[in-house]
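What you see is the complex with one protein chain gone and the rest in place.
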Amino acid sequence: MDLAALLPAILLTAGVLAVIVADLLGRGTSPGTPLTLAVGALLLAGWAAMHVPTDGRLVLGALRADRFGQVMTLLCCGVGVVSLLATTRGEALRKPGGEFLALVLVAVLGMSTLSMAVDLVTLYLAFEMVSIPSYVLVGMRRADRLANEASMKYVLFGSVSSGLMLFGLTWLVGLAGGTSLEALRAALANGAAEQPVFYVACALVLAGFSFKVSAVPFHFWAPDVYAGAPAAVGGFLAVASKAAGFAGLVRVMGSLDLAAPALEGAERLGRVWPKGSAFLGLLAAVAVLTMTVGNLAALRQREIKRLLAWSSIAHAGYLLLALSVWSQGALAAMLFYLVAYLFMNLAAFLLAGVMIRELGTGDVEAFRGLGRRVPWLGIAFAIVLFSLTGLPPLFGFVAKLQVFTAIFEQGYVWLGVIGLVNGAISLYYYARILSSMYLADPEGEVKVPRLSWADGLLALVLVAPVLVLGLWWGWILEWARAVVPVTLLGMGG
Amino acid sequence: MLTPALVLLLAPLAGFVIQYFAGRRLPRQGDWLTLLTIGTSLACAVSILLTALAEPVGFSHTVWSAAWMNPGAGDPWTVSITIDGLTAVMLFVVTLVAFLVHLFSVGYMHGDPKYWLFFAWLQMFSVSMLILVLAGNLLHLFIGWELVGLCSYKLIGFWSEKKAPGNASRKAFITTRIGDVGMLVAIMAIYAAVGSFEFPRIFAAAQQGLLSDGWMLVAALGVFFAAVGKSAQLPLHVWLPDAMEGPTPVSALIHAATMVAAGVYLVARMMPIFPPEALTVVAVVGGVTALMAGLIAVAQNDIKKVLAYSTVSQLGYMFLGLGCGAWHAGLFHLTTHAFFKALMFLGSGSVIHACHHEQDMRKMGGLLRKLPLTGITFGIGVLAIAGVPFLSGFYSKDAILAAAWHRFPVLFWLGLGSALLTAFYMTRLFVGTFLGKPKDQHVHDHAHEGPPTMTVPLLVLAVLSVVAGYGAWHTDLLAPPLGERAVGVIQRFDTVGDTAHFEHSGFVAMLATAAGALGLLLGLVVFRAISTAAKDALRRPLAPLEAACASKFWFDELYRDMFLRPAYALARLFSWSDGGVVDGAVNGAGALGRRGARVSGATDRHVVDGAVRGSGGLAWLLGGIASRLQGGRVRAYLGWSVAAVALFLVLRQVF
Amino acid sequence: MSSLALSVPDLTPYLPPMIFGSLAAVVLVGAAMAALAPRIVHAAFALMACFFGVAGIYAMLGADFLALAQVIVYIGGILVLLVFGILLTGRLKGALGMEAATRAWPAILAGALLFLGLAVALEGSSFPGSTATPAAAEATTAALGRALLDPSEYLVPFELVSVLLLAALVGAAYLARRRRA
Amino acid sequence: MLSLLIFLPVLGALLCWLLPAGQARWVNLLANLATCVLAGMVAVEAAGSTSYRLEAQHAWIPAFYGISYHVGVDGFAVSLLLLTAFVSTLGVLASWNIEKSPKGYHAMYLLLLCGMLGVFCALDLFLFYLFWEVMLLPMYFLIGIWGGPRRQYASIKFFLYTLFGSVLLLAAVIMIVLKHQTWSIPELTAAAGTSGLLGGGAGGLALAAFLGMFIGFAIKIPAFPFHTWLPDAHVEAPTPISMILAGVLLKMGGYGMMRIAYPFFPEAAAGMGAVISALSVIAIVYGALVAMAQNDLKKMIAYSSVSHMGFVTLGLAAGTPEGLNGAHYMMLAHGTISAMLFMIVGVIYERAHHRDIDRFGGLAWAMPRYSVLASFAFFASLGLPGLSGFIAEITTFIGAFNGPYKLAALVSLLGVVFTAAYYLITLQKVYLGQTPPAYLDKAHYPDVSARELAVLVPLALVTLWMGVFPAMALDCYRDVLNGLASTLSAAHAAVVAR
Partner (left out) sequence: MSLPLNAWLLLAAALFSVGVVTVLARRNAVAVLIGIELMLNAANINLVAFDRYGADGVRGQVFSVFVLAIAAAEAAVALAIILAVFDSRDRIDVDTIDSLKG
């Protein structure tokens, strides 16, 4: 029994129960206790995650205890903590109830599991375990029409998508003759990969994950849901849920035998489209579409949460692009990007929440003159947005550099160029926010937000790394490379 | 000769600097200072001239040379001072005329609010002209060449608070700048072939055939084109008459004696690289210009305009001489012309001064009694330019015609015709201004002779106009520099071996004299002797010609319609397209810009244009599509998603 | 008798296809009605038929536990839940659950396209089990129980699903709890 | 010492932020003066040198192909360093009266300075790119916050254009680094030889990477047809920022070409020579024509920049020593002259609150000193001998004609005429002619103040000095570019031979 490997999960589960119990018992008397408990559980789980075995052993036949899973667990716990704290600073759900906290914990548990799952049943279950609490989290403000609507769209869209994925998964089960990814690998090696059903199943599974990471054409839910949900929840979904989706996708892809034929020198640099397998080509197409659609649609947005939603779609495109190359370097780059994305996007959603809280609207035009009126807020937002654009010397730039280097390294120059150009396009809409905050002269009375030290502290925690890690990122790179072993790719192991 | 050369150059430079920055605060606004400096230069020039007279024929000394910069991989580019006979003569002419013009200006410009500034720019002009003359290499020469252009611009537009001088100065600068393009072409071609700008090396290369025939022709024509611009030859002559908007001393100095002659000087200087074809071009342009400008001059009523066209015509003469291979004849004419034309300009200045800036000769007449000194000296000038024997113009013009007779008989007749015309319109000018009855009594009554500062220069120049011809005996000084080698280059091209050949051609001299005399006589008859009715009768058959002449052969109109308007139209077109098309098409930030513009409350039509055209507009539109698909209905979302998957699956398998 | 026996063909081999055919018909017709019936209540009842059909399919496939579970969970749970939802949300409408008319053909087209994609793939490929004959039917309940609790098999999902159900319970209860008066 | 030079402005920016608003400009001025002194000291050390001096190298991110903090300057870089320090210092004087958030302004200004200095000192591609991009951010805000009415549009346009350029540059850089496994500019230059990186040659990857870099730098220069951001940026930017933009920022494009794009891909560059020459000629003539049609004084000058920067690419395309030296001389000369021109526009804008050429007139009598300086700058820009623009133009022309694209050199001569035309027309319309009585009101139209003189006169003196004694500026960088020229000519020969 590898209970040690399950310790984070156990702690999270305990946290869920503790929060519910504390909420039931202490309602009215100690409203802060559940939050403390939830944060504590997440921190404990994170701490435990640092000590789980990472030798790649199989835990209870369903989970792989390796550094990749460890890191994803850690990230998701971190995002959970920050999202909870950000919720308390955001525009809604300032005092989250026990249900909210419990659902966040369950979702984090699902994410952690998803990133370790090597069994299709577990994978599907974990997938739903992320989804179902998320549906509720989005609609947590019951009386809010928009939150309701967002929640409904999310649940319907999510269920259909997961239904598509499930159907694909069942075919994979059929091909594998079992539910473990190992069995699938073995079956594919024996020729199952040639079957048309395999490809269809892959496409269906990809549809499910596309929903999870909000990739085209399963991105439709994201703008509406992010706009309707509290900003902090939006951040949680955009970061943690997406990260978990990618982790799950990596697990699945690791068993699909996608190794691309190695080419040499100039021949390699001339490649246009991933040729390892049809799946990678499909993934690349989805990636390009995703980043392009996300960026182009974002050009039109005026509401900050919608804008961030479309931008997060575009970022999913970059991450998918890294995946579509499917090399160790690309995977490390993807992880690197995820870390950067985590800080940037959480910070963006946090700040958006704070501003909506104070201004009562998320319309970018309403931010006029804010940058100069509240300098730290302006600077923090500027750093975050420039980082999202991918401008040096910020974390976002280095992350993009990693991704595109990995893509170029495998020879997909054109893919890289498309991605880079997309990055440049994104400047326009990010800069619009800044333009409104700094460049536009305020019309009439400017509402000066009242911000507390807690807002500042939280922002500092998220924004400082964006700046600092943009300059000293060598260690993250080494760490990301170490976390992604070749075995994860389904190669050489 | 280094010291006098440097002093010669630096004295007016110092004068300019002091005068420009402090002139206004000096006593008498510093005119004495500039006289002093230019006087010093004159003294130096005289000393150089005297030294030069003692040198052997065809001498050439590079008295100073310094590396200036070295942008290439080879030898550095230098600035250098070279003195030869031509330089010595030019220095003398330039400094002398400059000095006299300075002196004249003391009286002429008296009371002008920018009196000091005028002298400052006169000084700067002198410096620039001296740089040009002293230059030992083409680049250095070009610097002087451009600087005289600047000074010309500044001085023509000296009264630029009025519109006409402003326009005239601009026209002068831009027109000569067009000519400068030729100079640049020559510089580039020569440097590309020779790798140096030094005259000796250029000429040596030309002789050794380093300069291929094609490039040599290009370089020579380039040089000549520059000269055409500067010396107001066809087709770039249009600026010079307009330049008469400048103060008259300026016209005398720059637009009669020195700067416009710089073109002639340049061609003479670069003669060794002129192949026969180029010389032919020079001669033809010169001859045609001489005749055409003479024709136009006949129909002008503004004294200065008459003189201006006369200058153009005389410069044409010089080029004719050069083009015929009569190197020294052209230069000789340059010298004599400098004197008598400066004399006439200053004389006209004196008249204008006397008549309170009235320049229209139809309002003058009978001024001889009021301005005897001016009238007489002016008369001497007229006689000199008309080529009356034993005056300077006779000798120099004769030499040119002789050369033309030998080389291009057709052009000889052109020259002869223009000689006749010259005498004719000069007589007209003189008669109209000084003789007859005053046509405007008011002007007449107030006319008075200027102060001595104005009359002395007239006298000096009159004397020179008479005697300069005897300098013909010293034309050895004007023998081609660089000794026999360069002479050889010239001789290569032509029949003309013996330069003395021209001077003793009695037949040509006779014809020339006759033409001059005829012109004078005709002028006297037409403008003095016969009645108005007879004049009209005489005029009638010539009416079309007169109309053409009076409107200067419509050059200005032609250029306006052919070049200026299209250029402006093009500029406007480009400017418009730059806002919309290029902007939009290149990467379409215009489209994005529309958004930004809306934010700032302003929309730009072109930007909107760009938005539609550019790829940025495309991005914007596609963004709209993506955004519109997001219509809010979850069923539609699901429809798109599922349909995409289904379609993909089918397409993937069926095809 | 023998002649009689001879004259009556042995239908036994044809029994499974026939049963399958009828069940499939029930399933698909039920589903189609669920998809297209104008009244939502009719759709719900059609769904019940369909679920029964599926249960029958399970039974045919020897999945006794699942067949039972299908009836209990789907019909006894989910379907009731759905009807409950229909009734609750339909209370204001005069016609119970009558939907606004909508064009169904794009949906049908998409569904047909999807089916085409799936069917073509199925026809063109074989699973490991395609060539196998179905194993003899056994009771599966015990095996299922063992598999669910086997530490090397499905213990992790089994535990997880309990957490998930708890979460769903909490979430659904929270959302549905305080209803507008 | 170079690190001190680069990061001193950052320190200054911090100080600006911390100290009271009234002192920000003093901090800025002091920091700039210190930069000047340091740049001077660096110049003493490195002027004329073909090797990198004052090098400093520290490992930074060894894991990623050995990124290091590597700075150093040779004569070429130091010439631009001096220009930067000089123009920037005068820019501070020009921004003395900024009233809108002075703290932010001066802090941004210093950050911008840091970026500019960094670009010229960086010897590591990553560092170079970092500084290259870092510069954009303060520039965006400086135009966007302190600019004119359409500043939002102009700033985003500037930002977007340059970012698109940088993206292409980055793509090329990544390809290079992947292939050659180093970020070090000297090492890469050495590896390139006369053939080029990425396998060399005039086609294939080398060409793709060269084009990426070329477009990236061409947008900054800006070369036709990538220039359309410039007029807008200039028109909207505040005066000192226009000075910096024209004086230094545009030069980065040229610097990038001469330091990176051309040495890295000499053969690809030679292969593209005809195209680049053609574009340069278009830029020169087209820029001048468009300038001629402008009614906004600042826009006219902006287009004149486009025209003049065409000389840079023209000289580069020729690849001859004269061409390269002339091109760089043009950068230096244009740096000072255009800074002066923009200051001149700023002076009159401050008084008249408009820039319409047609609405001015007769300023020469209202503001004589100002007008003298203006005409000085105009003539310097149109290439009057004795002033720096002339040296640059003539050298470039000669260099271009010496190179393989003689026709381009000949056609570009047209620009000389058009340039004279638009400057003289403007001069006449704005400064000459009748003086409207309004301008004689000394209260509203005072002649240039001491502060404005302190900006204009040094620029004028440098222009004059560079025009009369060009050797000193030229010798500072000559040998470096001569080296490049020999590489390029070898590359050209190789391409022709093929």
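Per-chain residue numbering starts at 1, and chain names A, B, C and D are given in the order in which the chains are listed.
Convention: a contact is a pair of C-beta atoms (placed from the backbone, for glycine too) under 8 Å apart; a residue touches a chain by one contact, two chains touch by 3 or more.
Just so we're clear, the structure is a prediction, and the values are computed from it rather than from any experiment.
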Left-out chain, listing which of the shown chains it touches
A, B, C
Hidden partner interface residues of subunit B, rising order:
627, 630-635, 638-639, 642
In subunit C, positions touching the absent partner:
13-14, 16-17, 20, 24, 27-28, 31-32, 34-36, 40, 43-44, 47, 50-51, 54, 57-58, 61-63, 65-66, 69-70, 73-74, 77-78, 81-82, 84-86, 88-89, 92, 97, 99-100, 102, 104, 106-108, 110-112, 114-115, 118-119, 122-123, 127-135, 140, 143-144, 147-148, 153-154, 157, 161, 164-165, 167-169, 171-176, 179-180
Can you list where subunit A touches the absent chain?
120-121, 124-125, 128, 132, 135-136, 139, 142-146, 148-153, 155-156, 159-160, 163-164, 166-167, 169-171, 173-174, 177-179, 223-224, 227-228, 300-301, 303, 306
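Assume only the chains that are shown with their structure count from here on.
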Mean-CA-position distance for subunit D and subunit C (Å)
72
CA centroid of subunit A to CA centroid of subunit D, Å
42
Go ahead and note the Å separation of the Cα centroids belonging to subunit B and subunit C.
101
At which residue positions does subunit B touch at least two other chains?
592, 596, 599-600, 642, 645, 648-649, 652-653
Shared-interface residues of subunit C (touching two or more other chains) are 117-118, 120-121, 124
Residue numbers of subunit C touching subunit A in their complex, please.
117-118, 120-122, 124-129, 150-157, 160-161, 163-164, 166-168, 170-175, 178
Which part of subunit B faces subunit A closely enough to touch in the complex?
592, 595-596, 599-600, 619-620, 622-624, 626-627, 629-630, 632, 634, 637-638, 640-642, 644-645, 648-649, 652-653
Could you please specify the touching residues of subunit A with respect to subunit C in the complex?
1, 6, 13, 16, 20, 59-63, 97, 99, 102-103, 106, 109-110, 113, 119, 121-122, 125-126, 128-129, 132-133, 135-136, 139-140, 142, 174-175, 177, 187, 192, 195-200
